[in-house]
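Structure in structure tokens, see below.
The complex appears here minus one protein chain, its other protein chains still in place.
We just call them A, B and C in the order they show up, numbering each chain from 1.
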Amino acid sequence: MQTKNMNEKKIKNIFVQGPVMATFIADSIQKHSTKTEIGGHSIFLGQVRADLIGNKRVAAIEYSAYEEMALEKMHEIRESIFAKHHLTCMHVYQSLGKVEAGEISLFVFTSSPHRKQAIEACTEIVEKIKNELPVWGKEIFEDKTYQWKTNK
Amino acid sequence: MQTKNMNEKKIKNIFVQGPVMATFIADSIQKHSTKTEIGGHSIFLGQVRADLIGNKRVAAIEYSAYEEMALEKMHEIRESIFAKHHLTCMHVYQSLGKVEAGEISLFVFTSSPHRKQAIEACTEIVEKIKNELPVWGKEIFEDKTYQWKTNK
Amino acid sequence: MNVEIILFGQLKDIIGKSIINVNDVDNLADLQKILQQSYPALLNTKFVVAVDRKIVSGNIKLSNKNEIALLPPFSGG
Partner (left out) sequence: MNVEIILFGQLKDIIGKSIINVNDVDNLADLQKILQQSYPALLNTKFVVAVDRKIVSGNIKLSNKNEIALLPPFSGG
């Protein structure tokens, strides 16, 4: 059990309740000004779209997750990304709960001495998050009915 | 001359004096919350590295540009990017003057209904900026001597 | 043996619960069969099974010490 506890210690939380705020993103960027080996940051932000589905407009997405499994999977993804790309750091935040159309539900942030590594890693992380993390979005229409989202 | 004036009107400024601030980036992100057709934003930030060159440490980069030509070129790049990718919007900010190590000198921001378009466009814009814009960086060492930067 | 199964996403809607109990099962193939008999709606639903937080396939042994979950297609991000 000792080993298990040690591994769990390294597992970072990625979940935030509700939308990711622009001020949170700014703080996260600002914190990197002391890491003067960084030459490029790549950021991806997922924003909730007010899609028209049939004749109904999406007003919000409500996110839920199998949190423990998602964090373990994210830990694996993190280790594979650091093994493959020369990154200085990597941060991921995924919303849980309700995120209104126009708000941000995913924030992926990679930094590296040289731009190519940061950009490639960021793109790869986003694809892995969409395909491999047990997270579900419920599209809530303006009339309060809903449907379950499907990722492309 | 009428035609020329009309073209000039559409040319957006990209230059900011000194570093791009994290709060400026946050404001820029926040403004997109009303554009509810957006599903993904891709951001690239160039940060000044405190490189060790020989035995001297880079303390800052001082940027200068052939501004008129750079803005015309950026306008061309913008038009080619919008012709190629389905983007909702695109913003570019390049520092002029002194930017200290750890501060941000380039901010590229693309938004699209779907992530792939935003990511591809952002990466392409960054490469074009580095290769095609008449902008020069002077690496100023801690001892106030300097050398002209070369892009890889 | 009695195993507890955690449901996520639209599976909670389809089955109407977030946890179900299945009796007399000790492998994944049997579990799938029992689930489809008890909840025919699952036949029309795509999902994968996670055992102890890993997606599994094929027929594996199950015990009541395993954490078993049914996961519909992911749609985070």
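Simple rule for what comes next: contacts are C-beta pairs under 8 Å (C-beta built on N, C-alpha and C of every residue); 3 or more make two chains touch, one makes a residue touch a chain.
On a predicted model such as this, the values are computed, not experimentally measured, just so you know.
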Contact set of the excluded chain (shown chains only): B
Given B:Asp51, B:Glu72 or B:Glu100, the one touching the chain that is not displayed: B:Glu72
Residues belonging to chain B that touch the chain removed from view: 46, 63-66, 68-70, 72-73, 94, 105-106, 126, 129-138, 148-151
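Operating definition for what follows: only the chains that are shown with their structure count from here on.
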Chain B and chain C, separation of their C-alpha mean positions in angstrom: 50
Euclidean distance of C-alpha centroids - chain A vs chain B, Å: 24
Sequence positions of chain B contacting 2 or more other chains: none
Sites on chain C at which at least two other chains make contact: none
